[in-house]
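Just one protein chain is left out here, and the rest sit where they should.
After this line comes chain A, so read on.
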Amino acid sequence: MGNGTRLGKVRGLGAAGGGVVHHWWLQRVTAVASLFLVLWFAFSLARLPSLDYASARLWLSQPIVAVPMCLLVVSVFWHFRLGVQVMLEDYLHGSKRVIAMLALNFYTFVLAAFALFSVLKIALPAA
């Protein structure tokens, strides 16, 4: 066995040591997961008899709903964070980009925390 081809040695090594391929792959993985979860969510909402407080809470308190909902939050939020990062890398440079990237991370994590906490608050007492 040799040491592999020169292409093989650099494959998977982006400018930041693998971050590029990792980013690309995770964007695809979260895209597939989001595709199924968002379709599930859209059709579940459409099929609910009513979106009023009582029926929405009753629906969300079931484990069969609360668990996919948490997965949806993780998958969709992760996916959009990667997508917005690409846009920021295209249009912003230098310190502006650093600040925008920080803001994007805070935005994503704060909203995700609110969403996940709310699902758990509704679903856990019912368990």
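Here is the rule we go by: contacts are C-beta pairs under 8 Å (C-beta built on N, C-alpha and C of every residue); 3 or more make two chains touch, one makes a residue touch a chain; residues count from 1.
Here is the rule we use: contacts and distances are computed from a predicted model.
J.: Looking at what's absent rather than what's present, what does UniProt name the missing chain, "Nitrate ABC transporter, permease protein", "ABC-2 type transport system ATP-binding protein", "Succinate dehydrogenase cytochrome b556 subunit" or "Methylamine utilisation protein MauE domain-containing protein"?
T.: UniProt lists the chain left out of the view as "Succinate dehydrogenase cytochrome b556 subunit".
J.: In terms of residues, what is the contact footprint of the unshown chain on chain A?
T.: Residue positions of chain A that touch the missing chain: 28, 31-32, 35, 38, 42, 46, 49, 51-53, 56-57, 60, 69, 76-77, 80, 83-84, 87, 111-112, 114-115, 117-119, 121-122.
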